[in-house]
Each structure stands twice: as structure tokens, then as C-alpha cells.
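A single protein chain has been omitted from the complex, and every remaining protein chain is retained in its original position.
Chain IDs A, B and C follow the sequence of writing; residue 1 opens each chain.
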């Protein structure tokens, strides 16, 4: 679960990491009153989950009350990469002397947490990594020992020559680590971490992602969940045991297994169609699950056909067939459905579907082609 | 630092481990009022640091108000192994169905924490260990993984057949572990851990020792320190960098190094004397330290002579000599002092002490003999 | 010889009294795997479908001599189950359960490495050496004895690919589904190293997907150290950026972890990449 900046800053604040004085506002009027409290100039920042809000015009410096009102009015309601801005963070303007990058995340390849710092802050760290990798220091954190004080010092020394700044950075990194561990995060990023004109180190931006697998240990975090329209659908589907991601094509997919679901999308594209979604019904699929899967796919009005691609392992093909039949018992499907069922109990499943309006497919490629044809796609 | 029972129970209570309803009292009058609150019968328990209070008559069941007053009067002021009883814990009487032993401590040999449980509770666990070792289950706790849930379950299953009791025990052990870790303990013991007639598992007694080396992380724990007279002196000496333990002989010892200090005591005994104390002045001994060492030793009125035995490594012999001279400059020593100095700067030290009243010794054995003779001991 | 499992594999099923645990205990037994019993805390002493149930792994291993465990317990209890299995002395743990917290898994993986216990998964279909043993939930009937090693981040996609391989008349030495959780016990490199040393494995099929750089590392290893021919399939060419495609690791972050990158890395290492699952058998036949 990815937090919005202002939520991430709450985590930072509780962890004792210095952040600018800030206030969340929902309207230009609230922005004006917040600016009055914080003083001018101030910075107005769109609170969205997607990256690149700065380039999209979602971050503005306001020097006068008029500018506060104008910028707030512009940003609220703005569409940033498909996400509508509803919240604005009004933040005291900070006199920036230096900008650094700092993050802790989970390094899958090495199966360890990794602390990453760079004096090239405020920019895309991937770009730094590919263009000037020597400007990034990566330190692995041992799961037994945790982040060591000497590692915090080394990170501080990598970023700054000034002793006092080094000390502040080391302390902030220590707090960031504990925040990470105690809250079961999978990313804690400060970009930029700035040194002000007065030599104070503060976190100007904050990015926090919580490990979804550990949410059961933090039931209160559910309150932080703010979802865009698409995300809300994906989240709701997840609650029903479905991995669903809406895309823009015409051929809906219902598949068991994430890898096979991707491969199915790829195959549709390969034969000239466009997949309408990613949908993994998971293992042990029940008829109820199939019903919800069909509901999600058909609720997308672009969908012109559906390709059901099941390789029965745990999933029994007859269960799938029964789910399909149950889904069509009362009201016929609005689009043609091509079905490919193979594996456990596939013969039984074939019999069940015989003589129905479901279009049988012999294999994946056959199914993909038939679904594309049925959709009039490609 | 070893806590008294009522302090240890405070730790238990905060950790969520069930304990009887109890009240600390300082007088028979307070005991009466506590008994009124808790109800009769109740148990009165002497709060002392030494073991074996039960056999010494420091734990009594009171069935009537008269018994409460009488027992409290007897126990308060009682001398248990040299410790005067000042505090009494008044505890609700518990209907005991089963008694177990449970502890977590630090296993030096394996360099790991160890969880130890036995169905033979309420008795001396060392006796159980030597007579019926099969009645003890020891589980090592890995420093990376901590106590695992399966280990808690195994401990519960070792102690009881009853599912509900097993579950309660597993939960208590989990809490005991977190209490241990979070408070930097070196022992957390429940003996006995009892099952009541109603099937509830509670900690009837509690023993907690805090790791002295970690006290700096728990400054508030200093308030828990309650010292007997002897312990107060030892603790004060420790604050001055001295390890001092008062014993009952006539020959005082001032030695650098714990091992050498013990060997010096052993040697005095071997040659027919009795050491008056253990005293390790530690490394890097300054003249000031020597002064306090002499103060401690001579404050013991049994002391008839002092043997200063120094092997100079870090400790410079001339520092020791200067300390001795400073200590005798204003007022002469009340007892003869035999000095053996060898190692770093020993020649310089010998010159410094030449012509003074200090009795030189050529080696340890010589020094021990001379000190015994000077004390008129043996 | 084979990888991870063989005729001597004796399996305990952790969570055997659950629906999935029991179903797959029977399915493994039917395949010919020696299933020694199972563990469900608090249910020791029972028998389910003829399998003895124990309270703890320690007891189960002591009484059955099992050397392998497969885990079907709910995700909150799964990391404890893995550690219990390792402490009980089994050499291989296969964790079918998905969705284990990252913090727990980082500890578990480090601990098992120290103990010398191998882990496959979490969130994996398991491992099979056709004709010898199957530990996990893979559908046994699609496999066939042979000399192709298969290693995959996926479940059903693996079955799809294996069925093409089998239908083409090529059998498998061992097939390993390494799992889709954020932190897994055995990754591509670990399994490829075992294939490199396995005399029965003559060629390798690598089934990858978007996210991370495991396929890139695998490509380097195959080129430099595997010493055997390999072919690959990569899923997710049409996956959008920034969206997690089912598996925790299957996400294109920024511009890294794309299918194009992986296909390019594999191709550059001389490893043919199938454009669709059906092509895998043909590519493989050219190599063996």
C-alpha cells in the first residue's frame, strides 16, 4: 500500500524525522488560511499516488495570497496521469542549500534490506543509477544486526563534508530504519533530503509503501488507504481473491495464475488483439469466484469478448465450467466467451459446456485467436 | 541487578503475564488493610534478595486477621541469611492444581538465550536438573529468529496435557520472552507457574535480573535498586571503578584483575589466613582509585593487615606506588600494608616506596605470608 | 540424481488437516511420493486418510524419519512453520502458502541459509522430479521422465509450457516453481547452479516474467557457467508500467524490469526466447 506524501510525512513526524511545517487542504479557501498560518512564501503540492506531479504542474511556489488562491484553484481538480487531484499539501517554503536522496527498501536479489543514499537528490534516482552509479552508495542491512551505527555514519559521510550535517543525516537514517522496521514497510524514501541555508537537514518529500503482506499486523493502517477509481476496483477484487487490473483493449481475459494471465495477454497482442484486462482467479477457484471474475470483466464497457484460459492444477476444470454455467443461467452473457480448459477434470468440464453458447478452444493460441475474432478486434 | 519479587511482578503485570492480586506492605497494620482488600486467606511473603525465604519462615499463609497481624509482625524485621526483611508482599491465596517451572536465561556456553520449562515446579530447579534431567525441556532461542511460536507450543505441550492450559502457557512464555528482550534481562523466571483449580495459569512467584551492562539503556530502572547494607557498599565501590566484596577474614586485599584477586584470596587461605575481602582495582588504576581502595578495605574493622598485589600490565606500578604514598601522606595507615608490585615500571615503584613503612614482598606467596603474619592471622 | 527431490524424499505435510493440505497429501501420494504424515498443532495423534498427524515437526521427524516438508498453513503462521521444519532437521522445505511478510522472510531466508536447509517458495507450486517424487501442487500427469530441467517464477504458466515440452516427446529431469512472493528461498541462480551439477539435466527451460533483474542474472549465469543449452519464455510483454501483475515481484518499476529488457538480455546471451508458449518445444528440440 503506497501512502500519499502527507500520510508518509505523518509517519516521518512520529518517527522524529524533521519535516517542513505543513497542512493538508482540500480547497483554495483552506489553502489561504493554511498559508496564513505557515507564512508566505509557501509551496502547494498535489497529493497524488502517481509520480511526476512536478512536471505535470502539480507543485507550485506561491509568494502572495493571490498566488496561493490561484495555484490551489488550478491544482485541485487537475488530472495527473489519470489521477484527479483532491488534496493539496500546503508547506512552508524551505531555503535549500543541498539536496540528497535517501531510501531504504527491500533488495529482492540479495534478500536483504538496502540503504541507498546519493548526493544527487531531487532527481530520478534510476537515472542517477544508470548514468552516474558512483554517486550512489548502497549498504546492505543484515537481518540479524539491523542497520549499524557505522553504516549511518558512512552514509552521512558519503553525502556531506560538514560534520554537523553528517551527524544529522546519520540520525535521520537511524530513525528512517526504525520507522521502516516497526511499520513493516517495503519502501521508505526521502527525495529530496535537504540541507537548509541554516544547515538544518529536513525531509522535503516523503514516499512510504507498506508491505501488503504485513497489513494484518497493522489493522489501523487501513485508514490510510486512499484509492483512485481504478485502484478501488482492483482493491475490491483482491478482497474477493481476484487479481484484476483494467487495461484499454477489447478482449477480456479470465485466467488462473499470474504468469499464465500475462502470457495470455501477450498472446492476444501477438495475434493482433488488445487485452482488456489482467485477471488472475488464483488457485482453488470456486464457482463464486468465476462469477465475480465475469462480473469484473463485463463491467468494462470496452470489452467485446472474453477468453477464459484455465490450466487445471489445483483449480479443477469442472469447477470453472460450473461457475461459467451458473453465471449464464439467469441472464445470457453480453459478449461471446471463448473457453479453454485443460488439466484436472478437463473431460468432465468439456461435457458440462457442450451444447452451451460458450465457444470451445483447443489450446491457448486457438483461444486467443477465436476471442480476437469474436471481439472484432485486430 | 536482581529485582525483588514485587518489582519483578510489576514487570510481569506490564508484560501481560497473569499474577495474583497483591499489595506491598511495610507494617502489620498495612498488612491488615491489604488483607481486607484482597480477602482471606492470604499469603504474606518476605521481600528479600536472597533465596530460601520459605524455609527460613519468610512465607506464611494467614487465614484470619489475627494470623495476618501475627505473621506480618514476625516476618517484618526477620533476618534471612543476613538480610533484614523490610517489605512484605500480601498476596491473595491461590488454589493450586499444578506447579511448573519456567525461565528464560542466557546460556553462556551456547551463547544463546535458552527457554527452560519443567513440570517439577516450586522446587529447586538445579536439583531437578541433576536428579531428573528428563523432566526439563531446554530450547535454545536463536538471536535472529527470537522465540518461535512453535517453541512456545512445544513448551506448553511439555508441561500439560490439557489443551487450554497449553495455550495459556504458550502465551505466557511469549510474553515472558518479549519482556526479557525489551528490558535487557539476564534472567526471567517463574517458579512456580501454577494452574489454579479453575484451570487458569498464573505466575505465583517471579524472579527478574536485569543485565547490568545494559542499564544505560534503561535509566529509569535505577529506581528499582534496593540494596542490602553490604550490597550498598559494593555498589558504591563499583561507581568508583572498584569491584569490592566484603568477606569475614583479617587480611585485606587490594589487587588488579579479578582472576588475580581471587588467586590472592586463595593464597592467603592456603597459607593459613583468611581474606577480608575481594577487591579488584581494575585496569588503568589511578592514584585516586588506590586511595578509595584503601578506604574501603580499612573501613572494615576486622582488617588487621593489607596485601597489595599488583601485576603491572596496563596498570603502571609507579601509579600504584604514588597512590599508596598519597594515601599515607596525611594520616598513617591503621594496619601494616604489604606491597608486591611487578611488571610495568616496577623499578620506579620500588624506589618510590623505599624507606617508607610499606612492607615490600618479592612475590605473591611471599606477600601473602607476610600479610598473614602482620595480621596475626592463621 | 536429480535436483531437490528424489526417490529418498520423505515428506511431511504441515497443515495436513486443512482442505488444501489433505488434498495435496493424497495427490502427492498418488503420484508416488512417500508422504510420511503431517503436522497440525493440537491435532496430534489423529489419522487423516491414513496419514499420521503430529503436534510438532520435531516429533514428526523423530517418528517418521522424514527429510522434507511442504507447507499449507495460513500465511500468518507460515514463517513459523518454515523455521519449525528447519529446526526439526529437514533438508528441504517447500512453502506453498503465499503472502508472507517481507520482514519475516528476510529473517527466515538468512536463518535457513545458516542452517543449511533449502527452501522453495513461498507462493510456489513446488518441485517435481518425474517418476521419482513430487512435493507441492503441480499436476503430476503432465510431466514425464527425461532430461530437461525447468525453472519458473510461475505456476500454471509452467504447466502450460511443460505440457508442450512433454507433448513434443521431451521429458523433464526436475521442474521447480520458485514462487512469486517478494522474498523467496531459492531463486533462478540457486536452481540453475543445481541444474549445472545435475547429471540428469541436459537442457534447461527458464520461465521468467516482468519485474526485478533475476532473468538478466540468470542469462549471465547460463552463458558463463551453466554449460548446458537453455531456452526461455518471458511473460508480461503487454504488462503496463507500475502495476503489480499478481505476483509481488511482477512489476515494472520506472523503466526497469520490462519484458523487452529480459528478452534482450537472454537473446544477447545466446538463449532463444519463445514468442509464445507453444514455441518452447521447437526451440528446445533445436538445442538437444
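By definition in this document, contacts are C-beta pairs under 8 Å (C-beta built on N, C-alpha and C of every residue); 3 or more make two chains touch, one makes a residue touch a chain.
Model, not experiment: these values are computed from the prediction.
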item: Which residue of B:139, B:172, B:188 or B:265 touches the chain not shown here; value: B:265
item: Per the touch definition above, residue among B:10, B:98, B:205 or B:280 touching the missing chain; value: B:280
item: Among B:74, B:243 or B:298, the residue in touch with the chain that has been omitted; value: B:243
item: Where the unshown chain meets subunit B, residue by residue; value: 50, 106, 108-109, 111-113, 124, 126, 142-144, 181, 184, 186, 211-214, 216-217, 243, 245, 247, 255-263, 265-270, 275, 278, 280, 283-284, 310-315, 342-344, 363-365
item: Residue numbers in subunit A that touch the chain omitted from display; value: 142, 144-145, 148-150, 153-154, 157, 163
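Heads up, the rule we're going with is that only the chains that are shown with their structure count from here on.
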item: Whole-Å gap separating subunit A and subunit B, where each centre is the average of the chain's CA atoms; value: 56
item: Distance from subunit C to subunit A - Cα centre to Cα centre, in angstrom; value: 27
item: Between subunit C and subunit B, distance of the C-alpha-averaged centres to the nearest whole Å; value: 54
item: Residue list for subunit C, restricted to those that touch at least two other chains; value: 107, 110
item: Multi-partner residues of subunit B (at least 2 other chains); value: 144
